[in-house]
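Heads up, one of the protein chains got dropped from this complex, but the rest are sitting where they should.
This part shows chain A:
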């Protein structure tokens, strides 16, 4: 619905000059390559979307030509940094006051003139049509608002993990993010603009406005302004947050003197909104009236939403529109109302990027030929400003941002991502073991930990590019950016969805990429791989000499020992040097912290598995001397093995392209591996991610296909990032093995163990045994 005047303007707005110059480094990034535009102009905020290409450096490894191998000296493989062009979606939200300045900026930076049309939606689109056409020379093509909204909603629900959240004002963490359910339909979208539209969405292209109400944000604003003589929406909300509605509303106890017990109506329930102002001969405070109004409208909308949800048998109800738009006070009253009317059966869900839905949808309408829906997209944490609070007074944790600009960037991923088919229940799968949004103590520790480790990361980044003089400068920018992210997260842990160790790691990777440090560990990985390869044959030989039972134990120990040598983990780099590789022996004797080795051994005495899927971790000793020998044993038993490694670099994790080279080299030394590779019994796949952690709900489609084809009946997950920080509690529909060494004393302590405690978790799903 169209909005009149300002809607959810920021407090700083009135001091802003229209001729303000924009900081182009941060806003309108990659505008030079912008290809396609869409704009959503609301009552006070403009949301601009554009599709652009980003050039950034990627590290590629390439095997030396076999014939020239000797000539290449002692180098294992060639590491080349290449320029790669990827697609990125940019969304920017700014106040309408900036619109002219922004259009000028876009015009100046728009090199690509192929675009002839700009898709537009929102109530203000017609108002600015002429201006846009004049400034940009693009034809404004108006799209239906609701269609855009729904398209945008589908897009974020599918592509952004933790997009939806439940708001609980008095809980430890106000925001409880929902896991991404691959099946997002059907759902109900309650869009609260000036009025309310209730839309049932059944599929990508099928939706229906099943109802609505004229009592919405416009009513709160209009009626509120009349009652309190307060002009602005935000001010009204602030008044409301300070008021007592019970002085204006007639409560059940005002009528009954207490509760109306036989109907289960408590005394504090509102019997008649504004009921007291009809009889009491007194003045009411603006705060109290605003609060009463807010309750009245929120309750009414909540009630209607529930009635529609019930009628259409829908349990997922998302709320959006300018009435909601991140305002804690309205999210609270709506949540309360929904809980009351459905007795907890339906939860009110809100969206992190709710403000962008129209712009995203308009963009998608215009980009249908590029078919963005056939790709998977991932939020770029480095370029996005995260969930913002529009009401700073109510949320003193407001962080400094670049003016009042808010940004969202999404990278088009190379691969389409899907669920691991072996998840027991995809809809309840949560990758992360600890939600730092909820666990304040853990949050504090990890934020501190990442901040402390930052110096080392910066050093490592600089060292990875010794020949490039401006590397230090870029590394410093990286430091500032990541530090800033950490500070934001300290104040607003919910800014990017659930805060987890994984998201902290991923954000760091995104920031490193942002400043062209695509693979700071590439050389270290190469060196470690090289050294480990030299010991491979010796290691295999010594294992072969052991009795079967001893060998099984040594293989497990080998994986665990190898996993200790992880240069990403702080404790390891403090304690060890590479020389300790073979002198380090397990300090932790069995029983380990989590120890199901005996069950595993028993299992191995039985028939072999059909196919094992192994999510590998680090380069060097870990993969070559730990994982490969373990895999070799599985192959010898007649089990096919799929090795899943990262698509892109993250810390010292082995990447798929590195692993290709490594296995080739091993195959040259080891006929068992060689024949397995040639006979396709050993397959390498990429997992679709560039994270040190693992989200089993977002994996490369090829991997998922392979898993199904091979009838995989064993999943092995190795390492702290993949088996402890994530997936520790993941339930699979087949046997699983989670192996890791806890290389962080705080975490070890949390789990009730010591530093370098071992987790060896072998699980068989209930009702399934071989």
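As a convention for this text, contacts are C-beta pairs under 8 Å (C-beta built on N, C-alpha and C of every residue); 3 or more make two chains touch, one makes a residue touch a chain; residues count from 1.
Simple rule for what comes next: contacts and distances are computed from a predicted model.
> Just to verify: the chain that's not displayed, which of "hydroxymethylglutaryl-CoA lyase", "Dynein light chain roadblock", "pantothenate kinase" or "GPI-anchor transamidase" does UniProt list as its protein name?
Spelling it out: the chain absent from the display is recorded in UniProt as "pantothenate kinase".
> Among A:79, A:223, A:531 or A:702, which one touches the chain that has been omitted from the display?
Final answer for the missing-chain contact: A:223.
> Looking at the full complex, which residue from A:204, A:254, A:476 or A:674 touches the chain that isn't shown here?
A:254
> Consider the whole complex, including the chain that is not shown, and state which of A:134, A:209 or A:708 touches that chain.
A:209
> Please identify which residue in A:80, A:171, A:311 or A:546 touches the non-displayed chain.
Touching the chain that is not displayed is residue A:311.
> Considering the whole complex rather than only what is displayed, give the residues of chain A touching the chain that is not shown.
These residues touch the chain not displayed: 1-5, 123, 144, 146-147, 193-195, 197, 209, 211, 213-219, 221-223, 225-227, 231, 248-250, 252, 254-258, 260, 262-263, 270-279, 284, 289, 296, 299-300, 303-304, 307-308, 310-311, 341.
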